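What you see is the complex with one protein chain gone and the rest in place.
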């Protein structure tokens, strides 16, 4: 027995090590995500029995104007979030100096990232308040009146996404700062010797070396944009009149408020498919990068 | 270095630069500073419309005392700790195990398992909401801290496995061969070689996981209902609905919620940044 154990422990123990994490992640995250697809083929109130309805939920979804509002808003989020990598890079370039006192200033830039999205929501609720918000302060200084962004159907999604941009820029900035810190100094020096400076240095020497970081910054930003939920829930609850929902939020509403879990699952499945495309693209890029590094 | 460092002896240039950056920081954090300022303003001043001027009277103590005494924030805060601390510990344990195995015991399918951990970690929470909620209801854990703890451990294990696996894979392979040649069992290798060597990674992971779990809002509203188990994030949002005009109290509560992760961040900043950028940068 003991001999058998000694001979086999080198693979039995690792298998036992792997199992708890794998089982937990596999059931709670992966299997649940797949189960969503299954539920989307049913009519279900979340409590009683499920009734098989086939693709009925999807057919209904195809005619649901709210679905197209959500889809359009997801695209808006994506576009606005695409500002995060360039702004993050610009800020990183601005602060990348080693001077006494810079360390603390740099870390102050990162603060939005560690705030809860609820906190960011509350803070930007302040900013956008039409009576006394920062925005009003700004408009007031020019003698104007700030628009009530959060109750304006046209602007609300832009306003909420802009709030979400705040921590996302900080995230990109951290990534680019790390990238700038691992630049090959010899290449920079060689570039200086060759007379490259300023914009040309950035374009031809620095940016090529940041391509991997840039890829990751864009990827996490895309994924972050598609995951947006908290900010909408906190700032507008999808309103006014459902004009700023995204797929994730609409799904939540249909399930939790309307008890239409099958329909919600169908929306989740659409989101799932979109995400899988992006995640596959991201993993593929990562693997390529790892191969070329090795 | 790029951009070119400002020379040591260019004192004036350095001072101007520092001042300029400080100004940008203030603009950058202006929304947060406004909330901080409001959190020490008295209600009368707000009523009188003094939102932006310098406070005539500082009500720091009163406002925060009101948060503690007249709202359930303290209870929520405690709930958040009860949820976050076990979650962080669970994630550290599980991901050390999975990361160790996935980096040091190659087997057929190990790369696929690893890809599942990484990919699953990017799924939006809403995709798994319905089955997870249903699962917790059936387990009788709905509206308990355990539902949140279990979910957070499961979800964060995805990212944490990526993190630990890469860290352990970067350790010298001969250390592990030596341990095996010396007769150390996998468990002994874990205990005497892996755990002491991954301490810095665990520190980084702890602060990251703490921030993620503490800041969670979505699962808090999906898996809990009652004030007795609700964490601060969900609590804060409720509070905002109840105290609509008492902006000073809401602001104080907001700062109170933000405090733990911000303090943790400043205490362990190096680990936080290293953890977040791991894998993003070559080398």
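For clarity, chains are labelled A and B in written order, and residue numbers in each chain start from 1.
Assume contacts are C-beta pairs under 8 Å (C-beta built on N, C-alpha and C of every residue); 3 or more make two chains touch, one makes a residue touch a chain.
Note that contacts and distances are computed from a predicted model.
Participant: Going by UniProt, what is the name of the one chain that was not included in the view, given "Cysteine desulfurase", "Xanthine dehydrogenase", "Lactate utilization protein B" or "ABC transporter ATP-binding protein"?
Facilitator: Options "Cysteine desulfurase", "Xanthine dehydrogenase", "Lactate utilization protein B" or "ABC transporter ATP-binding protein" considered; the missing chain's recorded name is "ABC transporter ATP-binding protein".
Participant: Touching the hidden chain in the complete assembly: which of B:12, B:47, B:112 or B:181 does that?
Facilitator: Within the whole complex, the residue contacting the unshown chain is B:181.
Participant: Quick one: say which of A:7, A:103 or A:200 touches the chain that got left out.
Facilitator: Result: among the candidates, A:7 touches the missing chain.
Participant: May I ask you to list the residues on chain B that touch the chain which is not drawn?
Facilitator: Residues of chain B in touch with the missing chain: 172, 174-175, 177-185, 188, 192-193, 196-197.
Participant: Under the stated touch rule, tell me which residues of chain A contact the chain that is not displayed.
Facilitator: Here the touching residues of chain A are 6-7, 9-10.
Keep in mind that, in the parts below, only the chains that are shown with their structure count from here on.
Participant: Per the centroid of Cα atoms for each chain, what is the distance between chain A and chain B, given in Å?
Facilitator: Each chain reduced to its C-alpha mean, chain A and chain B end up 15 Å apart.
Participant: Considering the complex alone, what residue numbers of chain B touch chain A?
Facilitator: That would be residues 1-6, 14, 17-18, 21-22, 24-25, 28-32, 34-35, 38, 49, 51-52, 94-95, 97-98, 100-102, 104-105, 107, 113, 115-120, 122-135, 150-151, 153-155, 157-158, 161, 180, 185-187, 190, 211, 214-218, 221-222, 232-234, 236-237, 240, 247, 250-251, 254, 257-258, 261-262, 264-266, 269, 272-273, 276-277, 279-283 of chain B.
Participant: Under the definition above, what is the set of chain A residues touching chain B in their complex?
Facilitator: 9-11, 13-15, 17-18, 20-22, 24-33, 35-36, 39, 46, 91, 93-99, 101-102, 105, 107-112, 114-119, 121-127, 132, 134, 137, 166, 171, 174-175, 177-183, 185, 188, 192, 201-202, 205-206, 212-213, 216-217, 223, 226-227, 229-230, 233-234, 247-248, 251-252, 255-256, 261, 264-265, 268-269, 271-272, 275, 278-280, 282-283, 286, 293
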